[in-house]
Structure formats: C-alpha cells, structure tokens
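Moving on, here comes chain A:
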Amino acid sequence: MSNLLEIKNLTIGIHENGGEYTAVDDISYEVRRGEILGIVGESGCGKSITNLAVMGLLNDQLSVTGGEIIYHEPAPKTAENEPPKPAPPPVDLARVSARERQHINGKEISMVYQEPMTSLDPLMKIGKQIAEPLKLHGVNSKPGVKLSKEEIHARVLKAMNDVGIPEAERRMELYPHQLSGGMRQRVVIAIATICHPRLLIADEPTTALDVTIQKQVLALLKRINRQYRTSIVFVSHDLAVINQICDRVVVMYAGRIVETGPTREILEHPGHEYTKGLIRSIPRREEKGTPLPNIPGQVPSTTEQRDPCPFAPRCALAADLCRQQVPEAVEVGPEHMVYCHMISRKQGEET
Partner candidate 1 sequence: MKDGKIEFRIGCILTGIIAGLAVISLFYTPYDINEMNTAVRMQAPSLQHLFGTDNFGRDIFSRAIVGARFTLTVAISTVLSCTLISSALGLISGYVGGIIDEVIMRVVDAINSFPGILIALIIVTVMEQSNYTIVIALCIMFIPSFTRMVRTGTLQYKNTDFVKMARIFGVSGIRLALVHVFPNIFPLLLSSVIVGLSNAILAESSMSYLGLGIQPPAPSWGRMLSEAQSIIFTAPWCALAPGMMIVLTIVGLNCIGEGVRKRFL
Partner candidate 2 sequence: MRYLIRKTLVLLATMFTITLLTFAAFHIIPGDPAMLILGTEASPEKLEQLRHTLGTDLPLLVQYRNWVAGLLSGNPGTSIRYSMPVADLVGSRLPVTVLLGLMTIILVIAASIPLGVFAARKKDTVVEQFINFFTMLGISFPGFFLSILFMWIFGLVLHLFSPGNYVSYKDNFGGFMQFMFFPALSIAIPEIAILTKYIRTAMIDELGRGYVRTARGVGNSVNGILYRHVLKNAIVSVIPLIGMMIGSIFSGSIIVEQVYGIPGIGRLLISSVTSRDFPLTQTLVLYVAMVIVVTNYIVDILIQLIDPRIRLSSE
C-alpha cells in the first residue's frame, strides 16, 4: 500500500502569555491508502493538534515550527481511452498557500469534529450546509461542467442516505437545532464526505454521543472506508473503540509518539509501558469487581519541562538514560515500533 500522507518530524509550538512551548515534538507517521489509522492518547497529548495542523485549522496560539506534512495527491481519474495522467507533485500541507488549502480542504481531506452540537451553522438549513463543499469544489462526474441545481439536490440526498439520515428529503429543510446529536454528527460526516475525499480525519467523532449511536457511527465510518477507499485517521482516547475499526495504531503521549503498529499486534503484545497501562485500564468482563488499574501520576502540562522520554516520570522501568536521551524507534514485531530505551537495551542484551 502506498502512502497518502506522510508526517515527517512534525513539531508544533504554542505561544501563549509570552512564552513558547512545544505541543507536538518531532513526530513522524504515515497514512496509507485505504487504511483506517487510529491515533490514541490521553487528552492533551497532541493528537487533535496534529490533525488540525493537517487541516490547516490551528488557532492563533499554535503554529507548525518544524517538519513536513506531505500529501501525495493520487493521479486524476481518466476515461478508459485516454492515457493515464501523472500524479501531481506531492505538497507540503504545512506550507501551502491559502488558495491551495481551499482547494484541498473538503475535496481531498476532510474532517469530522468532536462536538456535533457546535460544528454546524445554526442559521443554515442542513441541506444547504451539506451542499456547500460540492458548490465550492464543483466536483462533477464530467470535468469542466458546472453542477446544476437538480444535480446538487440529488447528490445531497444521496450523501444523506449514505450516512443513514432517514427522511432525507424532509430533513434537508431543517435547521441543526432540530436534530439530535447523533443526527447532527451524521450531517457533519455527510458534509465531510460528499466530495469523496481521499482522507477523512475523524477527531473523537463518537465521544459526545450515546453508546448505541457510537456503534452506528463507527459502522458508518467503516462503510465509507470500504465503499470509497477513503483513508481514515481515527483519533480517540479509547483503545476499545480503536480496536473496533482501526487497521493500525499510533500511540501518543505528551506530544510524542511512543508506539506504532498493527492494532492486533499492539493490543496483544504492547511494548511501551504507557501502552501497557492503557490496555490494562480497558474494563474487562472477567475482572468485574476488581478495581480498574490506572497509571499512577499525571500527564505533564505543555508548559512543564519534559524529560526526553516524556513518560519517564510515570514509568516503572525508567532509568537515568530515559531522562538524558530521546529514545529511538525499536522494531519489536512486524511493522511494530516502540520508542523505549529499556526495550532497545533488552534487545541489545539478547543479541
């Protein structure tokens, strides 16, 4: 599978109250074509910020201070008798112009947000809101032809049906406050997917929803992924949810990546002490009645001085090395990387 998005040594700084801090520190990962990649970590670990940077939606206090976000736009579709066109050159999303950004957002990359209650314009009918990306990007089956009103209407209806909004024709005329949270999140997903983007970023899309609705939304995302081969980055703090839909996982802690690998591999053989802690704190039926284990200590705030291995203060295995040197990636299984000195030391001893 080829890479759609490559994050290389990305660093994001916060400037507030006159000080400069680091929110995301030198992280690298890639999103492959057609996969669902999970990003997991406690709130404040930088997972949302990283994805907002991909979308160019960082607020005024945040800015990319280093690294690259490379987007490989696939070759445009051509008719059967035409010769295939070459893929456009890769773009660095951290440095695109405002105009290029407007072309990419909504068409190539889209995002679904955590709060369905506030993500919609309260004064615009939802049909119009779903149609907006279509109108902006003029996505059409035949290139160069402007979309007609009827066509837009039909596409909006289809998008609403796709995300499972019943009575779409009637609901198009409603305003956001007339819909439930689950319905609103479906509307947000319809807005994000109506142009069939190559990459969909879902930032905790189910956190604000009821458990039953959560399941439906997860199923919907999975279907979008299968049906349109849309790559999905699924951000969550909940490994149990990640386990349900993701092919691979990136585990983040305090602005750094601590472990990456296939979901099953990570859940069955976690390498990093932090990942182990996360997995232990998933409630299990057979442990009913016993207290849920947690990771002692707290996530350091962004304004605090961090150790080179940010987990060192809470890690049972931490040694002096962890407070002196940034850990390198160690491969512990197929595609399974762990950023931990203790594991590399153990491997060194074995060989």
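These made the cut because all candidates are chains of the complex that A comes from, given by their letters.
As a working rule, contacts are C-beta pairs under 8 Å (C-beta built on N, C-alpha and C of every residue); 3 or more make two chains touch, one makes a residue touch a chain; residues count from 1.
Here the structure is a predicted model, which means the values were calculated and not measured.
Chain contacts in this complex place chain A in touch with candidate 2, from the set 1 or 2.
Of all the residues in chain A, the ones that touch candidate 2 in their complex are 55-57, 98, 101-107, 110-111, 113, 115, 117-124, 132-133, 136-137, 175, 177-178, 188, 191-192.
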